[in-house]
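The complex appears here without one of its protein chains, the remainder shown in place.
As written, the chains take the letters A and B, and residue 1 is the first residue of each chain.
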Amino acid sequence: MAHLTRRSVLQGLAAAGTTRLLAFPHVAKAAATTASVWFAQGFVQDEDVALRKAVADYEKASGNKIELTIIPFAPERQKIISAITSGVVPDMVDSNPAEILSLYGWQDKWVDVSDVVDTQRGQFSETALQSAQAYNNVTKKRGLYGVPLRAGVAPCHIWRTLVEKAGFKIEDLPKTWDAYFDFFKKVQDSLRKQGERKVYGLGFQVTASGVDPYNLFSAFLIAYGGRDIVTKDGKLHLGDPKVREAAVKAVGYLGGAYRDGYVPPSAVNWNDADDNNAFHAKLMVMDIDGTLSTEVAIKEKHPEWYQHEIVTHGFGYPNDNAGKPVPSIVGFTNGLIPKGAKNVTVAKEFLTYFIQPKVLGEFVELGLGRWLPVMPALAKSPFWQNPNDPHLRGYVQQGLLGPTLPDYYVFNPAMAEVRNQHVWSLAMIDVAKEGVKPAVAIDKAFKRIEEMFAKYPIA
Amino acid sequence: MMDGASVVDVGRWAVRRRTLTRSLRGRLQGGEYTWAVAFVVPYLAVFATFVAYPVVYGLWLGSEPSLYRELLRDPIYQGTIVNTVLYLALGVNVKMFLALLLSGFFMRPGWWMKVLLLIFVLPWAVPQISTFISIHWMLNGEWGFLNNALYTLFHVEGPSWLNDRWMALGAVIVSHIWKWTPFWTLILLAGRMAIPLEIRDTARVDGATGVRGFVYITVPLLANLYLISTLLSTIFLLGDFNAVYFVSGGGPADSTHVLATLGIRNAFDIAQPRLGVAAVMSALPLVIPLVIVLMRRLRTTEVQL
Partner (left out) sequence: MSPIRADAKAGGARVVAPPRRLIRRRRYLSHVGVGLLSVMLVVWSVAPIYNMVLIALEPEGDVFNDQLWPKAPSLESFRGVLTEGHWYLEHFWRQFANSLFLGAMVTFFTLLFGSMTSFSIARMRIRHGWLVSHAALLTYVIPASFLAIPFYRIMQNYGLANNPWSVIAALVAFATPYAIFVFQEYGRSIPIEVDESARIDGASPLQIYRRIYLPLMAPALVAVGTYALLLAWNEFLYQFLLLSTKSSMTVPVALAQFLNSDQSPWNYMMATAIIYAVPPVAIYYAFRRRMTAGLTMGGVKG
């Protein structure tokens, strides 16, 4: 029978404690030429494969080691926030969600990476460079904190089969904004007459979940002339009558479509994946959704959908009601280096390697083209200009070669709060479900936006 | 058996420490005291490292008054309080009352009761991430199982269950009740079975049947257990995150959040962890009294019955 004395208990504890103390220095030393990188998991396996290849190539070329952790995007978001809050950070993360560049840049949490970006500065698109900077409220200056890696834009995705079933052709689609979307209402009416009671013409994400509603509203806002709601200097312009009018029209159209029964009723409670599920189930004829994930997801399982049945506009993206082209907002995934990272040198070296046009181009191409390249020269590659692919050319035209804008939170992080707290969504839902008048809904939204911007004063 | 050396050791302990530390140890002496401490140390270590320290750190994170002002300004916050109160009031009480009634039902003899109990416990045994997602899909207005069933069996077009704040909140409460009633039924069932046979027999003989039996015999005997269970359940429910998160997602339009999910949403969805901590801490004024009552109840419980 063992005899436990006070002495032996204390000795045991002391021993355990010492071992732990001794272990830590070992861990610290090992970080010398290893950098830890976190990256969000892709929606298809090919994206992860592409990333791993880039990392492996770098390791071979440089002799350094990269500890790559691929995490599904929702947990990664939480981990990044937890890491930055707690101060224990990896060496490089991707900007998930995209606006953490601005939000944490404001708090001076990123390492300046102008030296990395400068190695390829001429190659990047203007919009990409704009989206890589953020206003730092500690230094009171704008700094370059992100390394643009890939981009995404929101085209319209349409079921050709449903349009044809209704007796129309895709070529019949009008080229101006309101007429374009009204067309789908006609498609729905025709399908209803044929007895299809579960199909809806417009897949507007009138919900307070995810980023789709914000992208949707922004697209409409810009189309109606409200693009200057936040200008490059970070100032808010809600008093501008053009902006207000555009906002009222946008919420009126989007909410009105729901009220009039052209949007699936459950849209009001869709989460991030529900709208895509609904689209794939042919519950609606079209939706506006970021990146080509809708198409890439079914490419393997349903090649006939990819090749023929789903159309991406892309090329057919409508002009505004006066016939002028509407610029699209492009979102970027940037590589970021948190302050306090143990191995900034290797992180920067890896990023410098990564943004070589050849490497970066291969990265997005191996990912089946779900994401866009950030360098216009790469858009000319045979992959993107493949005449046999129905989606890629239009996608790269809309998101890289045509007129583009950076998202508003790039200029002022307050817009990120507008997005995350779903201010536009609530306005749309007010009009859609509660029957609130668009002007009243916008007044409420504007008030809330002003409160948020008041927290981020930029001189 | 104790060997010679230990006996001497114990004696030495006792002589050295008796006068100074008698009050500390109470009636435990020497080696026994060491054992008693050693038995408690592991849990205390876990508590200090993994509860006390995180709690203190969390409290520090949430200790700025400006956070609470911001919280009050958030239009969702007030609705969230209402939701939380409703969730607690209905979720706990309906569930416990059903558990009380069902525990009586399951006292019936027979093999069918045993099988039924097994089926009834399935909701608790099957992991909630799976079942709550299943419920979320069941309730979809367009293609959910519930509306399909209603249409096929009764030709009734069901509404979009999760589109309306109160229906969605109701769905969340019902989901919670669905999952946890089996657990508390088991607890109360055990409590009923703990009622000594003589009391039950005497009651029968005295003609305390049916409702009278329930009111005058069962209820007083189970009262303490019922109360403790209700308190525990309330405390657990206050921190419950999964039902709202998976069934309604906090929607529509963030209108069915409860404090626990609002905390997570503030922390991660809008990247303001301290605001998230503040949201959850604002429940403290409700929770602390509950825990104090619970502690008092547990302390004064000398005899279970």
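We adopt the following convention: a residue touches a chain if its C-beta (ideal position, glycine included) is under 8 Å from a C-beta of that chain, and two chains touch if they have at least 3 such contacts.
Because the structure is a prediction, the values reported are computed rather than measured.
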Exercise. Pick out which of B:96, B:173 or B:217 touches the chain that's been left out of the picture.
Key: B:217
Practice problem: Using the definition of touch stated at the top, determine which of B:88, B:168, B:253 or B:267 touches the missing chain. | Solution: B:267
Quiz item: If the hidden chain were put back, which of B:71, B:189, B:253 or B:270 would touch it?
Solution: B:189
Quiz item: Since one chain has been left out of the picture, which residues of chain A touch it in the full complex?
Solution: 1-2, 4, 23-24, 27, 41, 43, 45, 69-76, 78-79, 82-83, 85-88, 271-273, 276-278, 280-281, 283, 293-294, 297-298
Quiz prompt | Residues of chain B in contact with the chain not shown | solution = 1-2, 24-28, 31-33, 35-37, 39-40, 42-44, 46-47, 49-51, 53-55, 57-58, 61, 104-105, 107-108, 112, 116, 118-131, 133-135, 137-138, 142-143, 145, 148-149, 151-152, 178, 182, 186-187, 189-197, 200, 203-210, 213-214, 217-218, 225, 232, 235-236, 238-242, 260-261, 263-264, 267, 273, 276-277, 280-281, 283-284, 287-288, 291, 294-295, 298-299, 301, 303-305
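Throughout what follows, only the chains that are shown with their structure count from here on.
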Exercise. Please report how many Å separate the Cα centroid of chain A from that of chain B, as a whole number.
Key: 39
Quiz item: In their complex, what parts of chain B are in touch with chain A?
Solution: 3, 5-6, 9, 31, 34-35, 38, 41, 61, 73-75, 140-143, 160, 162-163, 168, 248-254, 267-271, 273-274
Quiz item: Across the complex, what residues on chain A touch chain B?
Solution: 1, 3-6, 9, 77-78, 81-82, 85, 100, 103-104, 198, 207-209, 264-266, 268-269, 271, 278, 281, 283, 416-417, 420-422, 425-426, 429, 433, 448, 451
